[in-house]
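The complex is shown incomplete by one protein chain, all other protein chains being positioned as in the whole.
Order of writing sets the chain letters: A and B. Residues in each chain are counted from 1.
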Amino acid sequence: MKTTYREAMRDALRDALTRDERVFLMGEDVGRYGGCFAVSLGLLEEFGPERVRDTPLSESGFVGAGIGAALGGMRPIVEIMTVNFSLLALDQIVNNAATLLHMSGGQFNVPVVIRMATGAGRQLAAQHSHSLEAWYAHVPGIRAVAPATIEDARGMLWTALCDPDPVVVFEHGTLYNVEGELADDAAPTDIDRAAIRRPGSDLTLIAYGGTLGKALGAAEELRADGIDAEVVDLRTLRPLDTATIVESVTRTHRAVVVDEGWRTGSLAAEVSAQITENAFYDLDAPVARVCSAEVPIPYARHLEEAALPQVPDIVAAAKELGA
Amino acid sequence: MGDFLMPSLGADMESGTVLEWRVRPGDTVHRGDIVAVVDTEKSTIEIEVFEDGIVDELLVEAGAEVPVGTPLARIGAATAQPAEAARPKPARPKARPRPAHRKAAPSNAARPQAAEHVRASPLARRRAAERDIDLAAVGGSGPGGAVVAADLERAAVTGPPAPTPAAEAAPEPAAARRDDRQAAMRHAIGVLMARSAREIPHYHLATTIDLSAALRWLTAANERRSVSERLLPGALLLRATALAAREVPALNGFWVDDGFRPSAVVHLGVAVSLRGGGLVAPALHDADRLTLDELMAGLRDLVGRARAGRLRSSEMADPTLTVTNLGDQGVDEVHGVIYAPQVALIGFGKVAERPWASGGMLGVRPTVRATLAADHRASDGMIGARFLNALDRLLQTPEDL
Partner (left out) sequence: MTVERDRGLHLLRELVRIRRFEERCVELYSATEIRGFLHLYIGEEAVAVGVMDALGPDDAIVATYRDHGHALARGVPAEAVMAEMLGKVEGTSRGRGGSMHLFDRAAHFYGGNAIVGGGLPLAGGLALADMMQHRPHVTACFFGEGAVAEGEFHETMNLAALWHLPVLFCCENNLYAMGTALERSEAVTDLAMRAAGSGMPAWPIDGLDVLAVADAADRAVLHVRGGGGPVFLELRTYRFRAHSMYDPERYRSKDEVEAWRMRDPVGLLTERLRADGLLADEDLAAIEDETAAEIDAAVEAARAGTLEPVEDLTRFVTSEAPA
């Protein structure tokens, strides 16, 4: 059936709320407003205000409440409007969700799912355009996932809810309107493995979330030049599926990592390091990175476009490697 | 700096006999240099030194058997001489009288100097080591002029690639550079072919194929095509080879780690002679899945780019079976050397009218000699024969190609 990323995510929410009474959705404007990206539109009417819970603008308060409710036996889905606002809840996520199991010597696990939109590309300027996935992926005790496809938008949530530990889900803001086919019997998907979205033999383009589409676009352009690029979608940002990445690069001998985060200390840096550590003797060129420019994301369209990784940048980086 | 000891060359080695010294006091040695030949109970082994320095003194005479761990020589610091000179006691003479029984040490002049750092990718380094290729002799086409894996493949068959802009920055007379490259190319071809001839037990088969049906079909097919789209007989031969390779997978793949690894795909290496001498054998990817027109276009593109020095690394790195067609050069048949780690090489000579006996009658037919050089470790003659028969059969029904 034809659907959008947004509808797929909504179906996933509906499915989870239907399947398990312990599941509830909580966040700013998830109820009456229908979600700031309209993801939860209609769910309040369907499931009532107990389970589709509008919260005050208190990111730390309600994210912490989600963590507490998870401790108390619920399966909360906490929506933070965007990753930018999640910084107000960073204490709860990093100091509580990620540490409680360990600090309690294994007594208290935290089965909370925290969803948030991420990324730039919509001329929203610096405070609404961050890509801070790497910050969360840095923290042991958290699983970080980035559904980049409609199938994963539909499939990752339930699996995340089944995880006994905290899962942070990053939904790139430019994906919600993406249309595509989804099988009528679409099922939960794993949240462990990276996926090869396009097989190829000359080099590996590694991307996730909002940059997957750009990597696939670049692969098409490269094909016109006779370069056969493989595209790997990381899917899970922590723990990284190093095996799939390394297996691919071992075959292609070249890698370009595409990441909307800033280059310095980026997830791309981590992926690059993993490749260097694990596939060094199979590398035929240095690992290349295509990341955002080191600048707060500007408003003006041409500046924003210049700041973000784009298809021509990926193509150029790939060609530079001499594939 | 310190003593150079009789090494343990195996868990069961207790002692060794110094057969020969390869260095003398005063010689500069580098880590990895062979300094002596030692006889153990099992064999005679050249032993290497593990540090840089200057040989101070040989402590054990040739012919002596000593236990493992016995100091054999004293190695001084390479930079120690000025310091030693400053000491109150006179500096040790660089050369001391040789004991009469010592064998003359071989000339050190022949020993290669410590290699300068060659810019090369890790993969290229690893493969060069595996194949005994001297990286310094291979031109680099990778980022910043680095030697990449494709350069090794190319060098193995042809020689260094067209230099990258970075590499070109070095001011150097063009002619000299060309000469160097020619020499490096010969060297690389030599290394690879020698290794192939040394390690691969080749067997050779040949068959003569009647091409009248194929050429008839080709003439008719070309009538409907513009000049630039016309098919050449070579394309038919490649197409038939690709299909035969799919039919007889035992010849399509690689000999690695003492075993044959068949390839799931057919990437035909096409030997292309270069105008300046030498040749390359880049791959036509998935040749068995290309239509004749695609294959012809691919062939034109590949030959053009090969001669312009613009091949891609993957094309250089992954042919699964190579075809060499020397028909243009007027020869009847080719008995080739397999391009390791592939396990077979298909050769075609010129397409020519030859006397042809059939059904008790003698006629004249256009024919070609197809040859197969195959690795006997991977296949036997029966397999090879099956391949050539398949090739023949496929060329009799060109409309199906």
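The definition used in the following text is that contacts are C-beta pairs under 8 Å (C-beta built on N, C-alpha and C of every residue); 3 or more make two chains touch, one makes a residue touch a chain.
Computed from a prediction, not measured in an experiment: that's the story for all the values here.
Considering the complete complex, the chain that is not shown touches A. Residue A:G66 is the one among A:G35, A:G66, A:G173 or A:G210 that touches the chain missing from this view.
Of the listed positions A:M9, A:V30, A:L44 or A:M74, the one in contact with the omitted chain in the full complex is A:M74. By the touch criterion stated above, the residues of chain A touching the omitted chain are 22, 24, 50, 55-56, 58, 60-74, 76, 88, 91-92, 95-96, 100-109, 140-141, 143, 164-165.
By our rule, only the chains that are shown with their structure count from here on.
Note on chain placement: the centre of chain A and the centre of chain B lie 46 Å apart, centres being C-alpha means. By the touch rule above, chain B contacts chain A in their complex via residues 121-126, 141-143, 146, 148-150, 285, 312-314, 318. Residue ranges of chain A in contact with chain B, taken from their complex: 201-202, 226-228, 253, 280-286, 320-323.
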